[in-house]
Each structure stands twice: as C-alpha cells, then as structure tokens.
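Just one protein chain is left out here, and the rest sit where they should.
To keep things simple, chains are lettered A, B and C as they appear, and every chain counts its residues starting from 1.
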Amino acid sequence: MNYKYKDWLMQIAFTFGAILFAMFIGSLVIMFIGKNPITVYQSMLQFTFGRSDSIGAILFKSTPLIFAGLAVALSFRVGLFNIGAEGQYFIGALAASIVGFSLQGLPWFIHLPLVILAGMAGGMLWALIPALLKVKRGAHEVITTIMMNYIAYSVVHYFVADLFLDKAQNLPKGYGSPMVRMPKILESARMPTMHDFVGIFGVEMPRYIYLNWFFVIGILLAIAVYILIWKTPFGMEIRAVGQNPHASETVGIQSKKVYLKTFLISGAIAGLIGLSDLLGYIGYMDTDFPRGYGFTGIAVALLANNNALGVVLAALLFGFLRRGAEGLQAIEQIPMDVVVILEGVIILSIVVASQLMRRYFKTQEKKREKESQKTSASDGDKEGLENVE
Amino acid sequence: GSKDDAKQDAPAPAPTGEEPLKIGLVFDVGGRGDLSFNDMAYAGLERAKLEYGDKIEIEYLEPAGSGDNREELMRLLAQQGYDLIFGVGFMFTEHIDKLSKEFPDVKFGLIDGYIPDLTADSNVVSLLFTEHEGSFLVGAAAALKSENNSIGFIGGMQIPLIQKFEAGYMAGAYYVNPDIKIQSDYIGTTGDAFRDPVKGRELALSQYQRGADIIYHAAGASGTGLFEAAVQTGNLAIGVDADQSLTVSEAQRSHVLTSMMKRVDVAVYNTIVDLVEGNFEGGYHMFGLAEEGVGYAVNDFNREMMADIVDELEVIKGKIIDGEIVVPVDMEDLAEFKASLGN
Amino acid sequence: MVSRDLVIETKGLRKSFPGVLANDQIDIDIRRGEVHAIVGENGAGKSTLMKMLCGLYQPDAGEIFLNGEKIELSDPGKAIKLGIGMVHQHFMLIPRFSVTENIILGAENSNRGVLNFKKAHAEVEELCKRYEFDLNPKELVADLSVGEQQRVEILKVLYRGAEVIIMDEPTAVLVPQEVDELFKNLKLLVEAGKTVIFISHKLDEVLEISDRITVLRRGQKIGTVNKEDTNKKHLAEMMVGRPVLFTVEKGEADVEGTVLEINDLHYSENGQAILNGVNFEVKAGEIYGIAGVEGNGQTELVETIVGLRKPASGSVKLLGKDITGKEVVDIRKEGIGFVPEDRHKRGLVLPMTVAENSILGKHNSKDLKKSLLLDYKKIEALTKQYITDYDIRVSSPQVEIGNLSGGNQQKVILAREFSGEPNLIIAAQPTRGLDVGAIEFVRKELVKARDAGKAVLLISADLEEVMAMSDRIGVIYNGRITSEFLPEEVDHQQLGHYMLGSEKEGAAK
Partner (left out) sequence: MLNELFSPDMMASAIRLTIPILLAALGAIYSERSGVVNIGLEGMMVVGAFWAAWGSFNYGPVVGILFGITAGMVLASIHALVTVTFKVNQIVSGVALNVLAAGISRFSSLSIFGMATTSPHVSGLPKMTIKPLAEISWLKPLVTEFSILIPISFILVGVTVWVLKYTTFGLRLRAAGENPEAADTLGINVFKMRYAGIIISGAFAGLAGAYLSIEHTGMYVEGMTQGKGYIALAAMIFGNWSAIGAMFAALLFGFAEAISLRRITTLVPYQFIKIIPYLLTIIVVSGFVKKSDPPAKVGTNYERGEG
C-alpha cells in the first residue's frame, strides 16, 4: 500500500536524523578535546566494522544486554518497573557458578542446562521477594528492587569472599594476593564459543573473541518473548493488566497473579544476563563480576520501546558503542569518558527522534481511521434535513 | 595534562634512530587520582618517562566502570605492538595469564597478582609485595603512639589482600602492646568501597568516638574520609600505599602519623628500567621490607611525631627481615601469633 | 450586521482534525441572558465548537465576535479574561485539592505569590451564597458527589467573572435530583444576567431549560430553533437525519425461573458499611431495573455480584449455585455478561485493538486458540462478526479502541458481553453519554437479550430509562433494596421520592 511505503521512508529518515544529531553533539565534545571529529568517527567505524574481531566483540558485548533488555521490557509490559535486574543477575550468576563448580562428573549436556536453570532460578528467587511484597503488601517495586540490588552485592560478596573462596590458588605465603573468586566452573558447564560454527561459513573469528551460544539463545529468547507477548493468551493478559488493571480484573483476569508470574519470568530472564560472561568468558564468579547490565538494560528496553525484537537492535547498538569506545581509547587516545558522554547523548537523541516518529505515525493512523469512519458512516443515511430556520 | 605532553613528545623520532619502546598500563577500577594504589603505579610510569624521555613512549588506560573490559584493553595494546604492559591489581591475574600466551613477544607486568609456574624466561613478571610486613610496622607505630590504648583499622572490602593489611597491622600492634584494643571494620562489599569517602569518614568517626585515637586505612580513595575525621576529632590517621602526608590537605597533614608505603612505583619503574636496559626477566619479583618495597614513611611533616619511635620501629623491622618475627598474613595466623605473644 | 443583544456570534467557523472536519461553516448567535442548547449526535462537533469558543482550540477559518467585536481566542486564559468560561464534559478538577484551591487555581488572589486562604475561602463562600450553591470551601473535591463537583466547576467559571458559561453535557453524569438543582442554579445565573450555552443529549432537558436550540450534525449546523417551535421528535430528526423511536418496543415478559438470587448481602469498605443486607432476585426473561441516587451502593452491588469485591456476609446465587466471594473468572464461567458503568476504567483497555478488546476475558477459550497460541484469524473473524451484528463503526478490527467514539466503544463491550450466551446480563449505566441513535441501539439489544430468555439486571441513574426498560424495579437506598415495583405502579415523582429514602409500605425485605 502507498502509505506503508511512505511510513518506511519516514522511519528511516528519523533514525538517520537521530544518529546524525547524536554525532553532531558528539563532534562538539570531540572538538573540545582538540580532535577532528571526522577522523575520529572514521577510525571508530573502521575499528568496529573494518576488523574481523570487532564484529564478534560487538555481538559478545551485546549478549548480556539482550537478556537485560528483555527482562526489563517484560516487566514494563505489565506495568512494573524492574530496577532489580541488576541484583537478579548477580544472584543468578552466583547460583549458576555454585552448580557449575560443585557438580562434578556430569556430561555437558546435563551439566550446562542445569547451570543455566540454576541461573534462572537465582534470578527468579531474587525477583520473587519484591513480587510477593508488591502483591501481598503493596510495597512499591521500585523501592524494594533497588534495595534488593544492594543486598545482592553483599550476598555475592559473602559467598565469594567468605564461603567459597577458591583456596586452590597456591600463592607463596605472604606474597601477592589471591583472586577473590570462587572455584572455576567445570569444563562440562562452560558455554562453547561460536568459533566452530562461524567457521562453517568460512568466517575465521579470533580465539580471543568470546562470542558464545548465549548470543543465539538471547535472540531466540527475544523471539520467544515477542511471541509470548503478542501471540499467547497470557501475553494478552500481561498487556491488558499493564495498560488497565481495572478493566482486566473486570473481565476475569487476576491481575495479581499476572503481576507475580510476569515478574518471576522477568527475574528468570534477568538470571541469564550474567551467564554469557560467566560461562562463556570469565569462567568463575568473583567480586569483580561485571556490574551495571541491569541498569543499562533499562535504557535498552526503553530505547526499544519495550519491543522484544527492538531490544536486540538496541543491545547491538550498545555493543557497538562499547566496542567503539575501546577502539577510540586505545587507538585515538580519546578518554573513555567521551564515549560515555556519547552514549548518553545517543540514547537521548534516539529517544527524542523516535518519539517524534511515533507521534507522526500515530497521527497518520488516526487520520486513516477517521477517514474510513467517515466514509463508512456517511453512506448510511444521506437524505438529512434541510436547514430549518 | 601530562598525558598530552607525553603524546606530543612521542611522534618525534628518537635521535638514535631506534624505535622508542612502547609501555602501556591499564589501571584498576577507580583509576588515576585515588592518591594511593593507582597513583603509585602512575608515578612509576611517569618517573620512567622523565628519565628515559625519547627512549620510551607511554600510554595508560582506564577500564570501564564495571571493569569488564580489562582484558580487551590490554589486548588492544598488545595488538598495537606495545612492548611492555602493566596490569595494576590482582584482578588482572587471569587476563594476563591468557594474554601472555596469546602474545609471546609482549612482556607483561602484573601487580599483586600471582600466576603459578613462571620462570625467568616467561614474558610475565609478577610484582608482589609483603603488605602485611609494612602494616606490621605501622601497627607497631600506632600502638606505641596511642594514648588511649585503642586503635582502629578501616578496610575497603574484606578480601584476602586487604586482610593482609589488617592482620599485619593488628599483629604489629599486639606485638608492642598485647592488651591494646583494636577496632576493625570494612566499608562495603563492592569495588565502590574503595571510593566512598562518605562512609570512610563516618566509619572513622565512629571508631574515634569509641575510643580509638589512631586509625589505619587500606581503603583507597575512601581513606580521604578518614583524614577528614581525624582533623575533626583531633586524632591521628595512618595512610596507605603512597606517602599520603604529601597529598592530603594542609590541615590534615599534622594528623597523618605515617603511611604504609607500598612501592608500586618502584616496581613499575624498575621493570621498565630492566626492559630498557635489556635486563627484563620474567618470574616473580618480591618487594618486601628488605627490598624497601614496603615500609613506613618518614617525611618533613611527621619527622617530629615519629622521632621517639623510629628507633624501636627499626629494631622491629630488622627482626622481621631476619625472620625473627614472622608476620601473619591472615586472621588465622593472627590468632596464632597473638597466642604466641601471650607466652 | 451585528445586533446589540448578541453576546457571541460566529461566522464560518471551521475546524478539522486529521481526517475529520469536526466543524464546518458554523454560524451561531447567542443572545444575552439566554440558555442556548447545542444538540447533536456523538461526534457531531459540539465539544469542538465549544472548545473554540473558550480558546482551547483555534479555528482553522472563520471569526468569533463578542459583543459585536471580533476577538482572537489564542488560549483559554484569554477567553476567561473576556468573560467566557467553560464547564467541561469530563470534569477538569483536581480531587486532591480543596474546593477553594480548585476554584482559585490560575486566578489566585495572592500577595506576592503567597496565597491568602482566609480571603479565598470567604470569596468562595460569598459566591456560593449568591447563587445558592451548597458547598463547603474547605472540603476536598475527592470527597464530593458528582453533582457537587459540577458546582465547583461552575463556581470556577463564575469566580473568574464569566458572563458566558458554556457547559458540555452537564447532566450526563447527574441524577434527576441533581439535575433539578443544577437547573435551579442556572436560572439564578440567567437572572443575574449571565448567558448559558448548554450541550446535552437529553432532549427533554433541553426543552425544559433552554430558550433556543442549535442542532449540529456531522460538523455542520443544521439549524437553530426556538423552544416553542419544536419538540423532541423534531429535534431528534434534525440530529440524526431520520425519525427516531423514543419508546422501547417490548412485548410482555415471558418470565421463567430465578437466575440471580441475592440474600442479605453485606459489604463494607474502610469500616464503612456500604451494602446493608441487599435482597432481590432476577428471573429469566425479565429486566430488573435498579433505580437509585448515585452513591447508594449500586457500584459496589454489581461489583460484588461479579466478584470484583468480596462481600462481608450474605450470598449470591446464580441458577441455584452459590458464587459468593468467588474469583471473577469463576463467576464469569457461570455465564454472566457484565457491562460496567465506567467503560474507560473498567470496560476497555483503550490502547488495545478492537479485536483484542472484543475477546478480552475469553482469550483463554479453546475456540480462539491454535495449540498454545491465540488464533488471530478466528479472532478477527469473530470481531468482524461483532462489527456487523452490532453496527460498530470502525474501519478494521486492528484499530486501537481508544480512537472510537463513546457509542462505538460501548457497542464493542455489548458485543463481547452479550455473545457467548450468558444467563445473566448486568448492565450498569449502559447508555451514559451516548447519543440518541446509540441509546436506541443499546436498549434494543437489552430487550432482545431479555426476549431470548436471559435475566437482565439494569442499573441506571436515568429514571426514564429504568421506567421504560424494566419489567420490575427495585429502589436502592443506603445499601438496601428498599422497595420493589412494577413500572406501571409508579410515576417519576413517586420513584424519585422512594429513591430519597421513603419506603413502600411493608415492602422492605
């Protein structure tokens, strides 16, 4: 149809506009530190797309963010704000690593799924508390999940530094310091990287790129979440409760149950956030486990307008930015902070642009609707009375 | 800043016609400006640059706030042909282990971390310190100086590295005065614990208010809160890693009894010198009391304060070097050590 | 030429929204001191016209004259300054503010930014006294009844010294007593020299209160008539463009067994008793109407029956089966169709599509699923069926339902709730805010359901509706059914009397 085509053009135009705007602001910052924005952008692009390793690195970096974005987006769909993805993935990773190092002698096809389940269970457990408090006691989930994040850090520290500190690091007494980590996760629970797989297609990915199957799991999960939300009865309940809990209850949807279930699913997904790093890269849980994915997940989800498939794109964007940041820092000697600033500016300009775009489409839809209503209404009774005065 | 200066010098080819050696350094989270650990590493780098000028080219990087890209940053340096790359902190252990195999031609310096089975031929050198010994001395100093018979310790996170500081400090204090009261506490449970001066100050105040008159910290930038509290309550504090008397504010200076020096700067500097002179050797470099790798600081600001105890500290130092005193490295050892004092 | 006694005159006003010409070539003239009614179907453009007169919308073309002078109303503040004030269809009040705060908002009389509440309260009290409004300035608006809230809206306008008061469907939300009260106030206003423009769908009221009436249809002015020169039927024809039936044609009730049986139902909230022992039953094939002044427990009663609220004691039986205190899903499974009174809050999920809203609540039924997933083809087919059966005016089932007019939204609810052969239909205020055409349709559907042997429970604040539709009438007062009648036993006046608390002798159960 004609308008579809026009919409597409508009969509592309807006997205480009947003990126151009972000680049413009970025240029100001770059010029401020006395560099030439053109060459900086050029080398950033060259670094990210012109190297065989960078693509893999981008996908690897975006993997946790896909899960984070999905977890947050799902909770938003039901009208809850899960700031707690952060704590949930910490506990998930903790649970996964305990199962990962302690269950010896299992074949990988049992051990690995068990570890992943443990991760999900950990995340779910950490989501359960705020969810129950919300449903039973009306405690505001924003407050409780923030608090649960801090508690998670402490719990993880207790487990890693006190309970399960890996004593097998044989240091000469008195010299140096052991790593503050749990025992290493057994091979049988490690997630294989995708080297062999991409090798089939003749792509040679350097060994040090840790891109692993969690990336694929993330994409499949995004599709699953998309289907859950848009194609299943439960998804319909999620959306209905999220948009109007009163009306939902009136038609017999038990909003509390929906809140609880959705929050638990969100927690379970959050439990997966850390596993790509844990099982595909680092190989052990330590006090230095990457932090902040939960918070970035909020930005990812909202950038994607809580759309599960959009989450993948938004996560990739962040992966690209982060990889680019490393390149700029190491090659162009641009402080990392400039890239952090760019990240903020890009989020802002993209949301502004997509907001403008959304509004444009909304009016378009309304217009079409009104037009069709008018035509369908006016063919019924044409005779009408004449002016009576 | 100095970073740009360094860069500007670099492109000019060395007059000898030789390529300058490229030295890289990746900081621990927190990075430059913590006035202790990271800054010491930087000081070593800077000193080398100052002395070798055109012969070397330096670059330092700071990992993302979450710290998850340490390995990537180091790899990028390695790929760009850096000759020697430092990882500041034991968190780099695993990464350097991997990278040293990936890049056999690049040399790595690992501070605080221990990789087993290194030899002189390895391309990694572990730079290790006996923080507990240095801490023992400042613990003794604190016990000697305390008027209330009560001192304190503030650590960032409770991890083996910091507990080494704690155990050594307590042992030193007990050694001088077995009956001394020691309060000990930690700031937090994440890396943020090393950059929370607000809690640092409140924790210090709470220890001072409960009787301590000297507090030693091993808490990175959080320690600045300790100095503030020392001024407020009119008590003494002991710095860590660097000679902190030199970096605190004027008002705080008179409240810094001494600092436990951990000469990361020396370690970094020496390693660079070795490389430049062609003497680089892999394996383990131990920086203990004997090597002046750790120790207590005496400077223009605290000389008077320390005058009456320096002799005694030197005696203790000698005993440790001689092996007469074996300083505990963790809490278990400390309990034994304390028990042995009782006899 | 502009004549002197005209307060407002418009010439060729035009306003379009994306895709709709909401107002086209509108010329109206409003005389000083008159009550001028504007009538028209849903979406005819009444509110749009009024919003232009109060500066909320800017006309695309045309001119507005005030006292013969051309004016530009760039924003509502300007209109207020010029003495034109509007009482909106959906109240523009802030529940958490006191009456005074609501009234003075935006027109505060302050000393360098500091409010003088003492003075403000006094001023409000003074206004109340002058126009005989019964209000406590210090009370929170949240605690006021709908009628009282409306008075606050009117006071807001008066406080700003309005000469012309525009009221958009002021009676849609009022019970008859409150309407009387309102009309009394309006008369006082007119006596004081103010001019009132008044929008309503209720033609009886229009004929009662107004001096002249302007009819709009599809954005165009059809004409202006004097009250004396017209009647209800005539007006309706002008509005709709065809003759409209006002009486509901309904045959004798063919009553069978009891469907709904309520026994001594009690419910309380925050320690306040709201239902105090409700007893009644509804039989198959009859419409049981509940009449009552709003706030006497109607809302709570129906919500307790359908399971949204849990009763303190008593029982609800459906076809003999005890459903007291069960979950909504389980109760609905027993066959209840429920048309809630607040369609935006309880009836629909506005951001969802017409199709999704049409199957909400039935989304778990096997008929609409293909293995685990929803079968969108079937859903769409079903919705299309609804769209034809119920004459819902919408281009496709995939349109967000929030884009539909109130009448069409209500039809979607009816379609959803009536299909699936419920044993009992509960319809709360089913025609509120709808135009005559839509009302006609809804009423017909209710009668159809009854004739098909279903039990219908009708709750309406519109006495006329209750009288015309019901086979039996129960009056609810203070959380109890105080009397029951056959419609032919009582007239308006009497019913109103009972609604205010009198009891039919020996009738209390």
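Following the convention adopted for this analysis, a contact is a pair of C-beta atoms (placed from the backbone, for glycine too) under 8 Å apart; a residue touches a chain by one contact, two chains touch by 3 or more.
The model shown is predicted, which means the values in this text are computed figures rather than measured ones.
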Please provide the labels of all shown chains that the missing chain touches. A, B, C
Would you indicate which residue among B:G44, B:G139, B:G225 or B:P328 is in contact with the undisplayed chain? B:G225
Given C:D27, C:E108 or C:D451, the correct residue touching the omitted chain is C:E108
Touch as defined at the start, partner being the missing chain; which of A:I19, A:L106, A:L125 or A:A139 qualifies? A:A139
From A:Y150, A:F197 or A:W230, the answer for touching the chain not displayed is A:Y150
Option touching the unshown chain, where B:L35, B:A78, B:L128 or B:I320 are the choices: B:L35
Contact residues on subunit A toward the hidden chain run 29, 33, 81, 83, 129, 133, 137-140, 142-144, 146-148, 150-151, 154-155, 157-158, 162, 295, 298-299, 302-303, 335-345, 347-348, 351-352, 355-356, 359, 363
List every residue of subunit C that touches the chain not included in the displayed model. 54, 56-58, 75-78, 80, 86, 88, 92-97, 101, 104-108, 110, 113-115, 117, 156
What residue numbers in subunit B mark contact with the hidden partner chain? 1-3, 30-35, 62, 65, 158, 185-186, 188-189, 192, 195-203, 205-206, 209-210, 221-222, 224-225, 228, 232, 248-249, 252
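Just so we're on the same page, only the chains that are shown with their structure count from here on.
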In graph terms, with chains as vertices and touches as edges, which category applies: line, ring, star, complete, or other? line
Here the gap between subunit A and subunit B, centre to centre from mean Cα coordinates and rounded to Å, is 38
Per the C-alpha means, the centres of subunit A and subunit C lie apart by a whole-Å value of 45
Could you list which residues of subunit C touch at least two other chains? none
Touching at least two other chains at once: which residues of subunit A meet that condition? none
Given the complex with subunit A, which residues does subunit C contribute to the contact? 17-20, 215, 217-218, 221-225, 237-238, 240-242, 306, 308, 327-329, 331-332, 338, 340, 345-352, 356, 360-361, 363-364, 369, 372-374, 376, 393-396, 399-400, 403
Going by the contact rule set out above, which residues of subunit A touch subunit C in the complex? 227, 231-233, 236-237, 239-240, 243-244, 246-254, 363-374, 376-378, 381, 383-385, 387-389
Residue numbers on subunit B that touch subunit A, as the complex places them: 7, 29, 59, 61-62, 64-69, 71-73, 75-77, 80, 90-91, 93-94, 98, 102, 112-114, 116, 126, 128-130, 132-133, 157-161, 164, 189-191, 284, 286, 327, 329
